[in-house]
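Here you go, one structure.
The complex appears here without one of its protein chains, the remainder shown in place.
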Amino acid sequence: MPRTFLDIFGNPLLALGAGIGGVMTVLSLNTLFCIWFERKVSAWIQRRMGPMEVGFHGTLQTVADMIKLLGKQLITPRGVDKPLYHLAPLMVFAPVVAAASLLPFSKTVVLTNINIGLVLIFMFGGFAVIGIFMAGWGSNNKYALLGAMRSIAQNISYEIPLILSALPIVLLISAKGPMYEIEGEMIAINGMNLAHITAVQADTGVWFVLLQPVAMLIFFIAILAETNRAPFDIPEAESELVAGFHTEYSGMRFGLFFFAEYSNMLIGSMLATVLFFGGWDGPILPGPVWFFLKAYLLIFAMMWIRWTFPRLRFDQLMTFCWGALIPLSIVNLLVTAFLIKVL
Amino acid sequence: MSYFTTIAGGLKSLVTGLGITARQMRRKPVTLTYPHVKPELSEAYRSLISLVQFEELETHDCIACMQCVKICPSFCIEIDGGRVEGIKRMRASKFEVDFALCSMCGLCIDVCPTDTLEYTKLYDEAGYEREWVYDLLDPFRDFEDEFVERQRVSDAREAAEKAAKRAAAAEAKAATEKEPEVDP
Amino acid sequence: MSGPPTLDLRGKILETGESDYAVDGFHHRYSAGADQVVAIAEAFRASGYFLEMLTCEDRRADLHKMRLVYTFNRFATADRHLVLVELAPEIPGAEAPSIAHVLPAADWYEREVFDMYGVRFSGHPNLKRILLPDDVDFHALLKDFGRIEDAPDAAQPNSESPRDTSE
Partner (left out) sequence: MNQSAPDTLERASDDETYYLNMGPQHPSMHGVLRLLLHLRGEKILDCEPVIGYAHRAHEKMAENRSYIMFIPNTSRVDYLSGMIYNIGFCQAIEKMVGIEVPARAEVIRVIVCELNRIQSHLLWLGTFMLDLGGVTPFLYCFDDREEILTILDRVTGSRLTYAYGRFGGVTMDVDDVFIEQSRAFLVRLRERFLMYHALIRENVIFQERCRGVGVISEEIALKYGVTGPSLRASGVEYDVRRAEPYGGYERFDFEIPTEKAGDCLARFDVRVREMEQSCRIIEQGLTALPDGPIGPKKLIKKLKPPKGEFYFAVESARGHFGMYILSDGSDTPAKIKLRTPSFSSLSSMPDVLRGTMVADTIAIVGSIDLVIPEIDR
């Protein structure tokens, strides 16, 4: 089983520092890359060129933008609820860092190895809603409030199919237990341990996307909704709510929301990779490379979808969740449970 | 059952959409990186106006007839001018256009009797003040005296020729008129 | 082109004028008094016509009147009725009954006429300015407002020889 940072560093504070440093580096680089990549993907789809000026094919454009954002004045509008307004970006941003530390990115080394990793990730995902609502309420702006309202309803609703579509994986793993042999080592297997989920897929050579295609689809759609990506970007629907919950934010506070959005995308894609695409499993190339490659392919798919479809209306979004995704995922879960019991 | 067919149909339409954008993704961009690559302006492009330099005159041919001043919907043209000592042609002495007001409608060019107005190809000019006045005669000032001199000479020659012709005609006429007298 | 029979308003209208569609674009032309406007609008509404346009003319210079111009038309075949309504020349003071409750299209047109000419419409649900800001104190399309001679240093549009200094 992989070694954690605690195993490597020995000292918990040192491990914590190294973990946060590592996660922050990865997330920052990811944000810088994703913004550039998103602009490039949209440009390709729309037959434009995208950023071309700063650096080779505009690669340094986001760096320049980030510097610009850092240099901008932080405007605090009159009439905002100051504590909430100031705290909100941090509340959106902090759970992202915590969630990112749970993902097993390689076979040998991980940041943490917790038996309830899956639950924790969903929990941190749920935290972000509080930050978004604080932003919406604290801004004292009707567009922001509408955006926040939509966001809460959407995120809470879509957590259900998200979890329901992850459950069959937990069942599949648990069905292999209680003890399972991985590379000659017997371990007490746990369906909610992300490292175990990856390890089982690598060991059997069957990625769960083959066993659970419906769950994969539902999970992916739910991830889109959870990360407020088009066609589910109604909390920040540009053409309706100007910018939704972050309408009143400027400078680096706005930057933090952006940061959180792209980090959420990465975490969602990584989680999907772990659950359905075998995580770091793959031939020739080292594990982490495969891990990030798969995650970025999923991110590319998310961008592709965003730049193809129009946006759903709020009530349609909810109908889609409660009328299609949740029943489907429940049926899928029951069928999986039944088949596991029978086979 | 219709529940599932609806979902399937919807999914199919979404996949079709993704296919279309994927096909577009493989094509070349249609945009230009503007300051580096400049689009070609069309021949007829309407921009700021200027005076034509006629080859045979070596200068403009504005005769200060005020047609453009009268027709300009933005009231942005101001012309001074009139008769110059010694030549027949009327000449403009001031042709000021306030381009901050000009809307490039082209009425002045249509109305010009001597066709001495034309569009330039300046597409990125901007005024920085409320009044952005150019005197279109400025590029021609140096030629003006020369032109007037030349014109005076040619006018004089023309006048002389005309006078000669007239004299000849008068003579001929006189001759024809005289003839009957001579004849009998 | 045949279509539904044209609306006959001669009983209700004071005066029927001459009109030739091929020349001026109106099939029928009427003059009416301000008190008849609502009845006229109701008649048009009942026959399936829509209010095509409502505007006003400042005719104080020649007719010594303000004049409202209504045109009604229908979708089926073109049948344009021009109704001219003469009002008192005083601004403020000229007033006509509103037809917004009969034809809601008139709501905004009447507001525009009020905005631009100062003609009031009695019974209008929301008679306030529509295009100009609420706090201006003029009616922009009246002939005595903003004539070009008032404008400083503007060329005269129709003078024969503007600033011809050649003489």
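Order as written gives the chain letters A, B and C; numbering starts at 1 within each chain.
The rule is simple: a contact is a pair of C-beta atoms (placed from the backbone, for glycine too) under 8 Å apart; a residue touches a chain by one contact, two chains touch by 3 or more.
This is a predicted model, so every value here is computed, not measured.
S.K.: One chain isn't displayed here. Which of the visible ones does it touch?
M.R.: So, spelled out: the chain left out of view touches A, B, C.
S.K.: Return the single residue from B:Cys105, B:Ala159 or B:Ala175 that touches the missing chain.
M.R.: Result: among the candidates, B:Cys105 touches the missing chain.
S.K.: If I consider the whole complex, including the chain that's not displayed, which of B:Ile71, B:Met90 or B:Val133 touches that chain?
M.R.: B:Ile71
S.K.: Even though one chain is hidden, which residues of chain A still touch it in the full complex?
M.R.: Interface residues of chain A facing the absent chain: 42, 45-48, 142-143, 146, 230-231, 233-234, 237-242, 307-316, 319.
S.K.: Suppose we count only contacts with the excluded chain; which residues of chain B make the list?
M.R.: Answer for chain B: residues 9-10, 13-14, 16-17, 20-21, 24, 30, 42-46, 67, 71-73, 103-107, 110-111, 119 touch the chain left out.
S.K.: By the contact definition given up top, give the residues of chain C that touch the hidden chain.
M.R.: The list for chain C reads 23-26, 48, 50-53, 55, 57-58, 62, 69, 71, 75-78, 80, 82, 84, 103-105, 107-108, 116, 129-133, 140-141, 143, 146-148, 157-158.
In this section, only the chains that are shown with their structure count from here on.
S.K.: Averaging only over C-alpha atoms, locate the centres of chain B and chain C and give their separation in whole Å.
M.R.: 41
S.K.: Quick one: chain A and chain B, Cα centre-to-centre, how many Å?
M.R.: 62
S.K.: Show which residues of chain B lie in contact with chain A when the two form their complex.
M.R.: Residues in contact with chain A: 7, 14, 17-18, 20-22, 24-25, 27-31, 33.
S.K.: Tell me, which parts of chain A touch chain B in their complex?
M.R.: 43-49, 52, 304-305, 307-309, 324
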